[in-house]
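Only a portion of the chains appears, each positioned as in the full assembly.
Letters A, B and C mark the chains as written, and numbering starts fresh at 1 in each.
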Amino acid sequence: MPTQTVSTSSPTRVSPADSPGFFRRFLTAMGVQNMSLLMAIAFVVLVIGTQNPLFFTVPNLKVIGTAIAISGLLAVVQTLVIIMGGLDISVGSIAGLASVTSAMIFTSAGPLIGVVGAVGIGLLCGLINGCIIVFGRVNPVIATLATLAAYKGIAQLISDGRAQGYTGADPFFVFLARGSVLGVPTLIWILVVIALGIHVLLRYTTMGRNIYAVGGNDVASRLAGININRYILGIYMMTGAVAALAGILITARTGSGQPVSGSEGLELEAITAAALGGAALKGGKGTIAGTILAVILLGILTNGMTLLGVNSFWQNVAKGGLLVLAVVLQQLRSGERRIGLPG
Amino acid sequence: SSGMEAPGESGAAGGKKDGPLTIAYLQKQGDQQYFVDEAEGAKAAAKELGNVTIKVVNLGVDANKAISEMDSVIAQKVDGIIIVVPDQQIGPQVLDAAKAAGIPIMASDDVIQDAAGKDAPFAGFDGTAMGTKVGEEAARLYAESGWTAENTRILSAGKLDLSVCNQRMDGAAAAFTKAVGADGPQTIQIGTDNSATDAQNKAGAVITANAGVQNWVVWGCNDESSTGVVTALQNSGVSPANINGVGLGAYLTCKDWSAGQTTGNKSALYISGVEVGRAAVTSMVDLLRNGTALPPATIAKTEIVDAGNWKEKGVACT
Amino acid sequence: MSALAPLTIPPTAAGQVVFSATDITKSFGPVAALSGVSLELRAGEVTALMGENGAGKSTLLKIITGDYQPDTGTLTLHGGPVHFGEPRESRTAGIRVIAQEPEIIPHVSVAENIFVGLLGTRGPIFRRRELIERARTALAEFGFAGVISPEALGSELSAAQRQIVEIMRAVVDHPAVICFDEPTSSLGEEEAAILFDLIRRLRSDGVAIGYVSHRMNEIFRLADAITVLRDGRLVGTKRTEDTDHDDLVRMMVGRDLSQMFHREPVTPGATILSLNGVGNEFVHDITLSVHAGEVVGIAGLVGAGRSELLKTIVGDFAVESGDLGVGGKTVTFHTPADSVAAGVGFAPEERKAEALIMQRSVRDNIALAVLGQISRGRFVSSTREEELAHGFITKLGIRTPSDRQLVKNLSGGNQQKVVLARWLATKPRLLLLDEPTRGVDVGAKAEIYAIIDELARAGVAILMVSSELPEVLGLADRVYVMASGRITGELSREDATEESILALAMD
């Protein structure tokens, strides 16, 4: 250190004395977003539980868990795509395509090849999405809107619009649909494993960090040496694969490959959950924990209202209202300024 | 123009056309298995009759698209129109449009009426009648099983904002009540999006809410709904013997039977889309070529099938 | 109606206080950005606002414009108390603040960018041609005619042009009070000179002017009075004639600053970077070299293509002709990922658009380019990351409550330090710096210069683009001058003077 000059005083003006209290620290760790969701879940559980104590029974909890497994899977990967700054509207169609193909391949070649083939098709669909976006320079929303139509058409064509095959007698598919490990249904395990995996990926790996960076500022990420095209392709392929897995689960649950039924509209559900869980549609922000909480909130809401015998029309109204409420709470608690378009 | 001009009373009666014929077959939910079958039946009939082209159009569940596609096929000057409307309330608009263009039209699967309340010629099996058959079969199974109203619940699942679902489910309920009397088991309606997965999810909650119930009667708007509910019941530990599921369509219920599974899907109403499509096209061509008036109601082959007889009744299980 | 009316003279006589902020306090959570700060702006005077990065200057200006509300304190305008709940209220009152980061509307014309917010004042009908003409007239009137086209789109503008738009936006409708927040940090000498003329003219027309800058020479050229902040507190206000450079530095930093530049003559090592006739859409026939241990400057006017040259070197723009050599080998960088892997660091000019992930933490931003190195397997090591971040926070004096603070909440100068930290962390063998001290305070600047010198002596090759000539003259061992995308000359340390550089830059 030759000619030294000044060293600026203390870099921060926060004295060690005023370290935030434990409650504040917990809040920060949990995130305002997640706290509000937890509160909303607690509120809904309380209301429904007091109306009908059966809500709390283990079988019903299993019912909720298995009901959210498929949409949960899609919400989790959608979160990943959204954090990276993209969107994948084609997930429902990929799931449908995977559902029929898994059943058709299964019928001729057995469950394992059925699953592998379907996941392979999902990867291919994701790769196509990614290529259209990266090399065709098409906005992710339009690109996947287009492939939403195209993949659906392909699923209908190869199945001639009919449910395909019968997997209800195959031990593997039955295990997927109705089996359980350590008393917890397989479907829930699958969601937990995938969600945990992606959570770890996002939170603790260099790849995950880079995904946040790409979503936060793609120019900066590129200049910082991140190969962003590879990330975009990779994430879309991953999304395709998980969507295919969801399709296989649809096959397992319904006992046959469904080209459209059961997968149509899943994309909106997934996006709703991701956004409710705090993923910013502009990219760079979001957590798997938030998304999973949102999936749970939506799941118990549907289950609870059906359990209480709420008419399906009222369910729509209540769901919309509660969604607004949950997010408004979130936002007001985060103390953001009330100006302009919220991100 | 005001759009109110009285339509010229030109066509509608049909007549002798010798050349090639084009018939538009407009279908709601054209991507569903039943309607795919129907379109195939129509094409098969056209091929047999010779020199007839069938133009199949999928309307989805969109009443507005139905009007657009009506306009479209009219502008294309097709020779005849067969339509499955997404919503029966649009009947008058549809019939007026065809009348104004002088193109003969018939309804398929769902009955429609003009503004004066007069039924259009029809081929198929209307929603309420389908429901009635399902309800009767469910009542028969119920009586056979010797269940009582106290230990039994009826689960009726389907998309509640589709008029045809309401008719089918209401029809089934009415027939069931008629058969077993007013003191039959309580009915629980489950609103779904007509998919098997949604039926499973929603039924799961309902089963929780009715924990003490022993026996279940199940029907729905389509095979997806009824089989979804049956699967949910079986997943929750209800034995197939305690489930009387009656499907509608038989294309999914047949899968359990074909695999020889013990299942709560006891029987199903088999509605042959192929037959409906065939019948509708045959009548229409008869009108166009020979001037034979459209029969007011052509009822196609529909019957209850079960694990024992589905094959011989001609159910095709993919 | 295209001619602009002459600047109206505010009713206040020269020297009288037009606007004052008294006892302003503002905290962001645990961070006290301002505590008990006061500022007076007088008609026909330029009041400079100075202080280290993070001292609270921008925050004060945001309070003046109504973007933030103070926790305590009062604002008065023309003697009466005012409260601005929203920026539009301060605008209506005749106050304009030129923000530190120019905010540009990307897909509309420069003319609309200039008149945004004022469009409705001439009725509901939008007349595009007329507006373009008005903008053209206004640009000419304020001296920016040749610098920017009123028809260009916002997204096409360079940093300097965006700054000019931001300035035009504030001056175009004759306010009574204007505050500039580091307006010259992205301007070249030429544009800065125009701006100074503009400010002098506003001053002679009686406008009350606030002026934030870290450049001492500007302050002494322009300011009538100087208010100094330190750590969010008011240090004092002095008339310019009552103070000098060292006195000001002492007020800002709290102690003397002995020496800005220190650079000993070097014996250059091996050639690290060599360009031989490199050309593409932006730069043409560039031949240059940088050796280990050398600091090479690139000077030129804004728009000379210096930034584009650096981006071409790192592979952001393709090399279409000529050869690029790094470490003695001819290389082709398809993307910046390749150049980073080859040991090239590049701190770009535009920190907000090109460098920082605003909604991520200081720590994440510093570690971004070295994640692979501080991870175990594929997992980021939290402790190593923290060590790294803390090291640079201390070394560069980054003012932040913690390494978890989001970068968007840092002051502009501190954000710039984060960008530098990211690239210093990569321990590059070749470091490309584009305007490395943009918006950095005097103390920290000296610190950065020392670091550059230290790196060079450790054998790193450094290529630095700067519009601040003293910086180039003080640090560079050799200087290339660029104009219109070409190198117009090369000067040794001895030959490089302001005059020789400008002569080549005007080519």
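Please note the rule applied: a residue touches a chain if its C-beta (ideal position, glycine included) is under 8 Å from a C-beta of that chain, and two chains touch if they have at least 3 such contacts.
In this text, all values refer to a predicted model and were calculated from it rather than measured experimentally.
Student: Stoichiometry for the complete complex in this file, please, as a label-and-count formula.
Tutor: Composition of the full complex, by label: A x2, B x1, C x1.
One rule holds for everything that comes next: only the chains that are shown with their structure count from here on.
Student: Could you grab the centroid distance between chain B and chain C? Build each centroid from C-alpha atoms only and quote it in angstrom.
Tutor: Taking the mean C-alpha position of each chain, the two centres sit 70 Å apart.
Student: Based only on mean CA positions, could you tell me how far chain A sits from chain B in angstrom?
Tutor: Chain centres of chain A and chain B, defined by C-alpha means, are spaced 35 Å apart.
Student: Please work out the Cα centroid separation of chain A and chain C, and write it as a whole number of Å.
Tutor: Once rounded, the distance between the two centres reads 41 Å.
Student: Residues of chain C that contact two or more other chains, please.
Tutor: Within chain C, no residue touches at least two other chains.
Student: List, in ascending order, every residue of chain B touching at least 2 other chains.
Tutor: none
Student: For chain A, which residues count as touching chain C in their complex?
Tutor: Contact set of chain A toward chain C: 1-9, 11-14, 18, 20, 204-207, 209-210, 212-213, 216-217, 219-227, 229, 284-285, 339.
Student: Within their complex, state which residues of chain C touch chain A.
Tutor: Residues of chain C touching chain A: 30-32, 52, 86, 231-232, 253-255, 257-260, 262, 314, 316, 335-337, 339-341, 346, 348, 353-360, 364, 367-369, 371-372, 375, 378-380, 393-394, 397-402, 422, 443-444, 446-447, 450, 453-454.
Student: If we count contacts the way the header does, which residues on chain A are in touch with chain B in the complex?
Tutor: For chain A paired with chain B, touching residues are 52, 54-55, 57, 59-60, 63-64, 66-67, 70, 156, 159-166, 168-169, 177-178, 250, 253-256, 258-262, 264-265, 302-304, 306-309, 311-313, 315.
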